[in-house]
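Complex shown without one protein chain; remaining protein chains in place.
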Amino acid sequence: MAVIIDEKVECIVQGITGKSGSLHTKLMLNYGTKVVAGVTPGKSGEEVHGLKVYDTVEECVEDFPNIAVTSIWVPPRFAKDAALEAIEAGIKTVIVITEMIPIHDMLHVRKKAKEKGVMVLGGNTPGLISPGKAKVGMLPEIAFKPGRIGTIARSGSITYYLANALDIGGYGESTSIGIGGDPIIGANFEDVLKLFEKDDGTDAVVLAGEIGGVYEELAAEYIKEMSKPVIAYIAGRYAPKGKRMGHAGAIIQRGMGTAESKIRALRGGGAHIAETIGDIPRLIKENLN
Amino acid sequence: MAVIIDEKVECIVQGITGKSGSLHTKLMLNYGTKVVAGVTPGKSGEEVHGLKVYDTVEECVEDFPNIAVTSIWVPPRFAKDAALEAIEAGIKTVIVITEMIPIHDMLHVRKKAKEKGVMVLGGNTPGLISPGKAKVGMLPEIAFKPGRIGTIARSGSITYYLANALDIGGYGESTSIGIGGDPIIGANFEDVLKLFEKDDGTDAVVLAGEIGGVYEELAAEYIKEMSKPVIAYIAGRYAPKGKRMGHAGAIIQRGMGTAESKIRALRGGGAHIAETIGDIPRLIKENLN
Amino acid sequence: MRLHEFEAKEILKKYKIPFAEGMLIRDAKDIDKLTQEYFPAILKAQVLVGGRGKAGGILTAETRDDAKAKIQKLLGMKIKGYNVESVLVEKKVDVEDELYVAVTIDRLEHRIAIITSEMGGINVEQIAEKYQEKIVKYYVDVDETIHPYVGRSLAKRIGLKGKQLIKVGGIIHSLFKAFKEFDGTLIEINPLAITKNNEVIALDAVFNIDTDALYRHPKLAEMGIKPRHEVGELTEREKIAREANFPYVDLEGDIGVFPGGAGFGIAAVDLIHHFGGKPANFMDSGGGPTVERMEQMIGLLMDNPKVKVIFGARFGGISRCDLWAEAIISYLKKRHADGKQIKPMVMRMAGNMEKEGRELFEKAKKDEPQLFKVVKIYAYNTPIEEVIKETIRTAERIEG
Partner (left out) sequence: MRLHEFEAKEILKKYKIPFAEGMLIRDAKDIDKLTQEYFPAILKAQVLVGGRGKAGGILTAETRDDAKAKIQKLLGMKIKGYNVESVLVEKKVDVEDELYVAVTIDRLEHRIAIITSEMGGINVEQIAEKYQEKIVKYYVDVDETIHPYVGRSLAKRIGLKGKQLIKVGGIIHSLFKAFKEFDGTLIEINPLAITKNNEVIALDAVFNIDTDALYRHPKLAEMGIKPRHEVGELTEREKIAREANFPYVDLEGDIGVFPGGAGFGIAAVDLIHHFGGKPANFMDSGGGPTVERMEQMIGLLMDNPKVKVIFGARFGGISRCDLWAEAIISYLKKRHADGKQIKPMVMRMAGNMEKEGRELFEKAKKDEPQLFKVVKIYAYNTPIEEVIKETIRTAERIEG
């Protein structure tokens, strides 16, 4: 089993005619992902790796009513429009690969997604992979092996090193999910933890956070309710301090956002804290029945 | 009985320190309306006809939690804000006396009112009166006599002449309501017809429309369902034709908006059509059991 | 209020709507500024009314000399009562296909409606009636916005693909933005042409703006766009009323109508017809008019040679009887002082501040009875129908 994506789930690529969109469509197809079409407004009539290119997501969905996942590879200034278009067209999972999307845009996408019950991963996510089945995004396949550990990370590169460490430790993944490294993202840790908690192909979950923001702190409450063990790693213990967002930031965040605050909250929620990524397999072994 | 307003309903006046607001507050108080306070932002501390002036509607509602009706007497550019403030503060009937409010503003107010279940009368309404009990707005009292006819009109002056004609014919009103003469108004005929249909102090309803817009045509469907007789008068049979709103107007309105279209629709809905305002009492007599 | 085509285009250019290259000519002398590269060209009379094409207001010129003669002819024309005061000269475009795009307010839905059709052109209304499926409507709440994908989706639904879909989608998105930002009541691009070279060009542009919202669009005033527009079709009296900012329409009859609000103004016209009279005008004082404005209103009727008698009515609501009385008295005094004839007035006054108004009249009558020789002011107890009938009888007694 796996969450969100497997070899039967139909996907499209928005921005398929771009350099990255085109390259990774090929890599996704090679991996086994069921990419059925692509979208680039103004480029209908073209073909990319044998896939038909549409002007609008709407037309795509008319021709392939089972599309469940889209990934977005367009430049930052078009990302909001692309995501809203996909949500409006009824696609239920939207993977926003694009990074450096304006914050106000992403807040808008997030609101619309919540209203329509759509899961948005990203912006600035590497995507997700269910090893041996399918991947959406640009994750390097080499590290990911089929297995029974779910992983969730904010950073793309950390997602890869997590898988790498699990591989060394003899584990593999049910699904590895990047929720995105931008300041404002769609789904947060909790949304994805819920999927793994329900998935009978997942025995334990690894959560990798980093300094800044409050998503890790927010996840802690839900971890308390989970039946499966959660191993958490926080990057940035030695990071230079970022600048404060005036008094307003302090008034709103109330001390959250540091590595210490995140580790304290996650530990309080019952997560097992890994000092390094390499330490994760040991903690899995100790905490899996 | 009466609808919306009687001698026990608590009201406020927004724009109470203005010339019209102040004058008509006095007339309302004299008539018996339970005006409990007034609002003019920036003028707290003042008093008008013995009433306390507040900066915000919110404070008013804190001090007088039973306020059910407000009337708005502010200049057009402040009307949207005043109406939204009243709606947000939880007042359930908002009488917008102000005329010439920008159309986009009024659409906005109307949407918010629908969302919050608030009845908005106007813009450009003379208000409403339950003769012998209370009035909100600037209707001249002389014509209005207690009775069992409900009246609804778009135009203020027609409201007065309706009452005048009913008086001559030996009738009086349960309540006379102006829904407003501006192109976009809050409640339409149907919303008010429903109140009269339910009101056991009302035996028949007089509806006075005029050329332009589609509110009369929209009312026809509901009139079919009503148990009480409806007498309808449409002003503008001899009016010079207004200018067309491009092709778009024609495409959207599909022939509605003329005196003929309105009379045809209302007659089709079962309303009795009066040729002149003076003819209305005869039609009431013929159609009241 | 409607903008001229050239004004609409000036605004919409800032929203990147593609138009043909053009030049506005107000004076026949300016024709010499046209270079040969403008031709063949379309010459379009600038008037604030639709259907000018069918009325001969749109001509084609193959050469500059041809254009000269035709522009001169257009500048002397009247179209549906409008003087042609300027002509827009635009390079001719080879049209392959005509689309239709409009943004307006749907008063049934109380929402902004974007209307598009693959079959634009002058017959779009007939098409809309015959082939409803050719009209694509999209509704937006006034406090919401649309994103570019909505434009593309609408472009797709009227059969466009590829580059044209992108361009028309962008145009729809931009028009919506302009509509919101300028308090539009109508923007209509008809036709939105697809040229033989696959370019997209907006050939005509109608832009109507909510007059009541003009105060928040100083840019329009900077462009010289004031609520002065429909002057072209107005009679002298209508122009005076517009200057003074109250609605006034000349009609064919001999009874001057000086009512209160717009509603009863319309009803009064109906009633005069109903009882066999002929109203000379429609007029609306607006809510709470000043004494000065009401004096202007009466003056307009008194000075109209067609008017034999003036019917007046004030049912005081927000407009107070006392101020109404003050205006009439003041006007009559001035007219008398000017040595002008006072025409008969048959009036009725009731409502708010009626007592105060009546006192003013009584005092004035006592002081200057000569002003009131042919002026009657009834009260609440005389039905308005009786007042109108008496007005009509008075008119009939006066020789034309």
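Points to keep in mind about this one:
As written, the chain order gives the labels A, B and C, with residue 1 at the start of each chain.
As a working rule, a residue touches a chain if its C-beta (ideal position, glycine included) is under 8 Å from a C-beta of that chain, and two chains touch if they have at least 3 such contacts.
Keep in mind the model is a prediction, meaning the values are calculated, not measured.
Within the full complex, the residue among A:Ala68, A:Leu218 or A:Ile273 touching the omitted chain is A:Leu218.
Of the candidate positions B:Glu85, B:Glu99, B:Asp167 or B:Glu216, contact with the unshown chain belongs to B:Glu85. From the options A:Gly90, A:Gly201 or A:Gly278, the residue with contact to the unseen chain in the full assembly is A:Gly278.
Where chain B meets the omitted chain, the residues involved are 41-45, 55-59, 80-82, 84-85, 88.
Of the residues in chain A, those that touch the hidden partner chain are 20, 23-24, 27, 76-77, 97, 99-105, 107-108, 110-111, 124, 126, 137-140, 142-143, 153-161, 164-165, 168, 181, 183-184, 208, 210-211, 213-214, 218, 235-240, 243-254, 275-278.
We take it that only the chains that are shown with their structure count from here on.
Look at where the CA atoms of chain B average out and do the same for chain C: the two points lie 27 Å apart. Multi-chain contact residues of chain B (touching two or more other chains): none found.
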